[in-house]
Structures are given as C-alpha cells and as structure tokens.
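There's a structure below that I have some questions on.
Note that one protein chain of the assembly has been removed; the remaining protein chains are unaltered in position.
Now for chain A:
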Amino acid sequence: MAANLPRRIIKETQRLVSEPDPGISATPSDDNLRYFNVMIAGPTGSPFEGGVFKLELFLTEEYPMAPPKVRFLTRIYHPNIDRLGRICLDILKEKWSPALQIRTVLLSIQGLLSAPNPDDPLANDVADHWKKDEAGAITTAKAWTNKFAMV
C-alpha cells in the first residue's frame, strides 16, 4: 500500500506525527493510509472548551489537486457544521489550493471552533439561534460539548 502512496502524503504524515500542533492529532488508519482519524480539542475560551472532537479526513486520489474530505464524527452545535458533520469552510471548497496541507486544514477547523461564523451558515437553524440569541446558542453549544464530546 505504502509503495504507491505519493511522497507528499508520506511526508505530511511523518510531520503530523513528529511535530503535532497543540490540540490536534491526526493518525492514519492502518489499513488505509489515506484515511486519518483526527481529534481536535475544543479551543480555550470557546463553548467547545473541554471537549474532544473526533473527525475523519480522507485524501482522494486527486489530492493535493483536490481538497481532503473532512467530516466531524462527534456531534457539535456550531453554525458552520451540520448534523452530518459536514463543514462549511472555504478552503475545503472553492478556496482550496494544492499548497495547503492537512495540517493547515485542521488548524483552520480549530480556528472555526474559536470563531463561529453565523453569517456563512451550513446549519441554518443553529445559525439563526446564534444570530438572534448568541448567549443562548453558546449555552446550547456548551451543553452539547458536555453531552457528546467529553472523554
């Protein structure tokens, strides 16, 4: 399997393991080195603080010409993440560039947890809640963090 893995993926994987960023871990699956199990710790000061969120990340054959596919597995109350865990993030779509990396993608997602953007929503009901009653939305987000993301 590893024989045909592009050198770039091997290099990125090595760096992810040897120089992990704080609050982020990404480990390739044993049977598919293009599939990563990802954990992101809820950033301090955000309603997700204290939680650990599981994600899956998959590198398609087109990678790095096409962005990685990333999805939250842990449920999360966030205006830019929907019920299926899909993430609304420009660099995962039209703003993708092959010079970006797994690492930069995960850092952006971590940033999205720190700074939810209800004006560019994926989960409309959550975004409405966030815009009309931010304090209430944050309380719900904290409750969900406690319920789904505690280890």
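Going forward, a residue touches a chain if its C-beta (ideal position, glycine included) is under 8 Å from a C-beta of that chain, and two chains touch if they have at least 3 such contacts; residues count from 1.
The rule is simple: contacts and distances are computed from a predicted model.
For the chain of the complex excluded from view, the name given in UniProt is "SPX domain-containing protein" [choices: "Rab proteins geranylgeranyltransferase", "Ciliogenesis and planar polarity effector 2", "Small ribosomal subunit protein mS40" or "SPX domain-containing protein"]. Within the whole complex, the absent chain has one touching residue among A:P28, A:P43 or A:P64, and that is A:P64. Summarising the interface, chain A meets the missing chain with residues 1, 3-4, 6-8, 11-12, 62, 64-65, 97-100.
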